[in-house]
Each structure stands twice: as C-alpha cells, then as structure tokens.
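Read the structure below first, then the notes.
With one protein chain held back, the other chains of the complex are shown just where they sit.
For reference, chains read A and B in written order, and residue numbers begin at 1 within each chain.
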Amino acid sequence: MTRRQAYNAAALGAALLLAALFPVLVPNGAFETVAIFTLIYIAMASAWNILGGYTGYVSLGHAAFFGVGAYAFTILCKAWNVPAGWVTFLMLLAAGAVAGILAIPFGWIALRARRHTFVVITIAYLFIFQLLAYNLTNLTNGSAGIGAPIPPWMGSSFNIPFFYVALALAVAVIVLSALIRRSRFGLSLLAIRDDEDRALGLGIPTGRLKLTAFVIAAIFIAMAGALYAYYVTFIYPQYAMNPLDDLSMALMAFLGGVGTVAGPVIGALIVEPSQQYFTIAFQSGLNLITYGGLFLVVILFIPRGLWPTIRDALKARAERVRAQSAVEPPAEATRLSAKGGSS
Amino acid sequence: MPLLAVKGVSKAFGGIQALNSCSFSVDQGTVTGLIGPNGSGKTTVFNVITGYERPDAGEVLYQDQAIHGQSPRAVFQRGIGRTFQSPRIFPRLTLIENLKIPVRASGGPQTPEDDVNRWLEFVGLDRYGTAQAGSLSYGQRKLLEFAMMLAANPQLVLLDEPAGGVNPAMMETMARLITEMNRRGVTFLIVEHNMGFVMSLCQHVVVMHRGQVIASGPPAVVQEDQAVLDAYLGD
Partner (left out) sequence: MSLLLDGIISGILTGGVYALMASGLTLVFGVLEIINVAQGSLIVAGAFLSYALLTYLHINIFLGLILTMPFMFLVGYVVDRVFVRRLRVDRVMMSIMVTYGVALVIDGILTMIFSTSYVHLQTAALNQSFPLAGMRVPMIYVYVFLMSVVFLLALYALLYRTTFGQALRATAQNRNAARLIGIDVDQMSSITFGICAALAAAGGMGYGAISSFHPNSQFDLISRVLVIIVLGGMGNIGGALVASLLMLVIEDVVSTVWLPNWSTLIFFIVLAMTLALRPQGLFGSKEARQQ
C-alpha cells in the first residue's frame, strides 16, 4: 500500500465512521430525516451513474424503477403478510428483483436506440409506469395511494433502523460502483461511452454490457424506492414515479462529476439537503427557481462537475511542486500527465 | 489458399455504386497495398471486410470461411483488426486503459499489464501511459490505435491511411513498426495515398477504380500499367 492509498483508506474510514455515528452526534429527528433521504439519494445517484455516467446512456426514466420498487415492496408485503419490523427490510431484495426482471425487456428496447432517442424513450417509460400505477387499481389502488407495513418503532428511535439500512444501501452501491469502475466490465462501459461502434469492433459485447448496466441501476434504484416506501409508509403514483427524481439523479451525478465514483456521492450530499432546505425556507415556486438556477449554474460553469475539477486542480498543484524540485522535467510529459487519469 | 479473399463484392449507397463486383485476395504473410483515386471504394471494402457494412452481393472469405455480414465484433474475434482513416481511440480513457480494451475471445480474459506496457513501449508512447488519450497528437493517436490492434494479437491487420496526416518522422516510425510486425507473422492490408510509402512497404499492390479492381501485382509492375495511369490521370 502506497502512502496515497493509505491516506485515502484512512479518509474513507473516517467518513464512514462519522456517517455511522451521525444519529448519536446529531440526535435530532428532522436532521435524521434529511440524512436518511440524502443516503437514499446517494444510493440512487450512484446506481444511476453506473448506467448514465459509465456508459454515457443518460436515462431520464429510472425513477420509474424507484416507483416499481416502492410498489413491489408494498404489494408483496401485503400479499405475503410480511410483518413490520427489521425482517421487512429483507423485502428490499424482492423489490430489487422485481425491478431487475422488468428492466430486462424495457432496457433491451430502449438500448436499441442511442443518445437522444434513448433519453426520450426513457422519459416515456417514466410515464408508462406512472400511468400503470394510476390505472392498475387492483394492485396499486390508483390515485388513492397504498399503505406499506407500519414500522413498529416509536418516537426518537423511529429513524434509527432506517438510517442504518439507508447507510448500508448507500455503501453497498458505492462499493459496487467502485468495483465496477476498476473491473474489465467497467472499462468496457467507459469504452462504450467514448465510442460504442469502435468498442464493438474491438471485441466488446456492447449490447450485453450496457443492458447489464441498465439492469444494475434499476435494481438498486428500486431498492431505494422500497426503503422510501417503508419509511414514508404511504405511496402515491405521482410521488413514487416522479419526473423530478430523474432530474435529481442526473443533477447529482453531473454536479459531483458524472462517470466518477465520488461524483454522485458529493452531488447528492450537496443537492438533497439544500433541496430540503429550499422547500422549507422558500415559498412554493421560489424553491423550484432556486433549484433550477443551481442546476443551470452547474451545467454552464462546471460542466465536468466538482470532483474532477477539484481533483485536477490538486493534481496540477502537486505537479508544480514536483516540477520545482525536479531538475528540468520533460515539458511535454508534464503537460500530458497533468491532464491524465480518470479513475 | 489466400488468407483473405474478396469475391465479387458489390455495395451501393442510394444511387451510388461504391463497389461493383470487386475481387482481390491477400496472401498470408504479405504486406498488401490497396490504392486508387479518391472515391474508388477502398474504405467501403474495409467496412465490408470488417463487418461495418453488409455487401449487396459477393462474399468475403477469411481462411476459406465466409465472414461477410457478420458483426464487427465477430470479425475482430476471428483475428482481423483494423484502424480508421481518422484514428478512433477512446479519448477519455488513459493510454493504458485504451490498450486493455481490445479482447479476442480466444486470447485469454484480459491483456496483462506487462503486455500493455510492452505495446506502449513498442510504439514509443510508454511515457504517456497514464495520460488521457484525448491529449495525444494526431500522429500519436494513430500509433496508439495501431498498438491497440496489435495488443489483440491479430493475424490480419487492415490499416486505413497509416501515413495520412502525420509528419515524416512519424511516417518512418509507422513503416518500421509495420515491417517489424510483418516479420513476426502479421499480414497487412493497407489503404494509403502516399505512393512512396506503399511502393517501399508492399510486396503486392491492388489498384481500385470506380468500385472495381483494375490491376494487381508487384509494385513495379502495377506502376507501369496503362489502366492505372489512366485512372489516376482521370479519363
């Protein structure tokens, strides 16, 4: 282990410890709620990034799978008479499985198209699922909404189980995202992003790989949806299948740095708490203006996102320091390596 | 038995007949040149061979097996690599990552790290291993694309204008690398406009004009061919 790796591991460990101790350090129900939503969004944005960031297939429809997860959780809990409690969290896996199976045919159809056509098809998916949620009243109870099992925890202990499950889900997705980024699979996804036809011509089974990414994103977003359903205990079509969620996932990834492991995490850490704050602090309407304005500023002024911008600035500084101490570095090599790296 | 045989291949785009019953073959172990005036169908032939275009008629045989109409991926996995006129590398990946991309179904799970470095060294880009490929110059991109082909250990490599748009020093490097790989047993089919490059490198030259092969043979013979002169001078 190099010194840099040791430093990174220590920083990650400290962050995780701090996150785990959050309910102890800040024993405040309102803050805990924000923290739980933030963790749910970290999981969602990171899962979205495996498809949208690594392969470059920007989906504006994966919020549909959030809803699928929420409904699958609620409906299956009812159908199987799952008791409310810790064991109910196991149903997240069932919700993920349902979404994963549904995502295969839907992903296959959407991925036949590229770029903007893909985006439009995914937007249509969101509305297809939303309409299904409204209309399949036998299953979903339509616009009247449907209730999930009522969690047995009371008062100040209510948030705690949800916090740790959300944390576990977020960490699981981040770890998966990092493992994929380092794997041959991840490298192939990045190659698809840069030049799909060329990747195919170099022996990469592009169709299979991008469908896998589509399904992975759907599974974890659905698990986040299931957790959401259990936490809020009652779901409606317009909130479970919300077009704003699609944009939130994209915004978080783009703000932090799309296609990087850390980017969506940083993005979600900034966007979700501030969005919650705007909703409380500003009148309805003004919160949308603020949110939209933030979105515009990010896209126009830091199109690469915060994390790559900061990282490159740090790297460039490190290069300068090294260059000052070294004797006559090869000028071209310095220029090239300063731009390098995208892990 | 030739390594590659193109037999009576035709291909039309709209009303334009890009290939009109085009036939030629490439023998194992040779460096074969494919020349002809602009628009004579050379790149279309490449696209048909490598699965990017489906021929309207005719067949492409590789080691006596039909490969036309297969996907680019299937063709690549049979051991046919190609480069593009304008190099197609993965600009946002590092050079090392770029070299890890090409995979042959038969050639093991992943190109080992040692191999990647060896190929980078081979084309003289080892200094830039961790740089993003998008920061390379045009000529360097051509070298990287060439190395990517070689990393997959192909038997036949199709090069689309390896000397186009690069400086004389780079051109010499490219010629040296082709000769070296040919010595190691790789067969080459090269589309190139630079006649000096073609004539010095190729043992065999195929000349195309208006989608057809009008001459083929050793460079010295082809250069004297009346039909070739007519085609280049315009008629």
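Side notes on the structure shown:
We take it that a residue touches a chain if its C-beta (ideal position, glycine included) is under 8 Å from a C-beta of that chain, and two chains touch if they have at least 3 such contacts.
Just so it is clear, the model here is predicted, and its values are computed rather than measured.
Taking every chain of the complex into account, the absent chain touches A. Of A:19, A:84 or A:120, it is A:120 that touches the chain left out of the display. When the omitted chain is restored, the residue from A:109, A:150, A:179 or A:316 that touches it is A:109. On the side of chain A, the interface with the absent chain consists of residues 56, 58, 60, 109, 112-117, 119-121, 123-128, 131-132, 134-135, 197, 243, 247, 250-251, 254, 283-293, 295-296, 299-300, 303, using the contact rule stated above.
In this text, only the chains that are shown with their structure count from here on.
Each chain gets a centre from the mean of its Cα atoms; for chain A and chain B, those two points are 42 Å apart. Partner chain A is touched in their complex by these residues of chain B: 50-52, 71-73, 75-77, 82, 84, 88-94, 97, 100-105, 109-110, 127-128, 130-132, 135-136, 148, 152. Chain A contributes residues 184, 187-188, 190-191, 193-195, 197-206, 259, 330, 333, 335-337, 339-342 to its touches with chain B in the complex.
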